[in-house]
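I'd like to ask you about the structure that follows.
In this view, the complex is presented without one of its protein chains, the others remaining in place.
Take a look at subunit A:
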Amino acid sequence: MAVCVAVIAKENYPLYIRSVPTQNELKFHYTVHTSLDVVEEKVSAVGKALPDQRELYLGLLYPTEDYKVYGYVTNSKVKFVIVVDSSNTSLRDNEIRSMFRKLHSSFTDVMCNPFYNPGDTIQSKSFDSIVSAMMVQSS
């Protein structure tokens, strides 16, 4: 499962970022932030194709020695980033996809909330619980 889940605004600032508490939180922030380089590059490359043919799931952004970073971009250019431990080889691409889909639908719920101001950090409890379910349970 994921060790870090992040939602990044269109303007590339974090709306939501959560990582496993056992490890250095800052490191994950840096990992997510640097992955935006690849996201931007991929989005601009895909952007030239027809918009309705665009695949939201960007796949593996880049591998580091310890983690794998996956990306997903909504049509409104909100980015989702999931960081997975490299040692976790059991995780298939499909499972990552479904995690992103879940995340997306939960994010949509957040956006539908009339009391949520788009662009503010996400503080929804239900979103939080969805993310929690995706995260590695630290024992």
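What we mean here is this: a residue touches a chain if its C-beta (ideal position, glycine included) is under 8 Å from a C-beta of that chain, and two chains touch if they have at least 3 such contacts; residues count from 1.
We adopt the following convention: contacts and distances are computed from a predicted model.
**Q** One chain is missing here; what is its name in UniProt, given the choices "Ubiquitin-conjugating enzyme E2 T", "NADH-ubiquinone oxidoreductase", "Signal peptidase subunit 3" or "Trafficking protein particle complex subunit 11"?
**A** From the listed options "Ubiquitin-conjugating enzyme E2 T", "NADH-ubiquinone oxidoreductase", "Signal peptidase subunit 3" or "Trafficking protein particle complex subunit 11", the omitted chain resolves to "Trafficking protein particle complex subunit 11".
**Q** Which parts of subunit A are in contact with the chain that was left out?
**A** With respect to the unshown chain, the touching residues of subunit A are 11-14, 17, 25-26, 29-30, 33-34, 36-38, 41, 61-62, 64-65, 114-115, 117-120.
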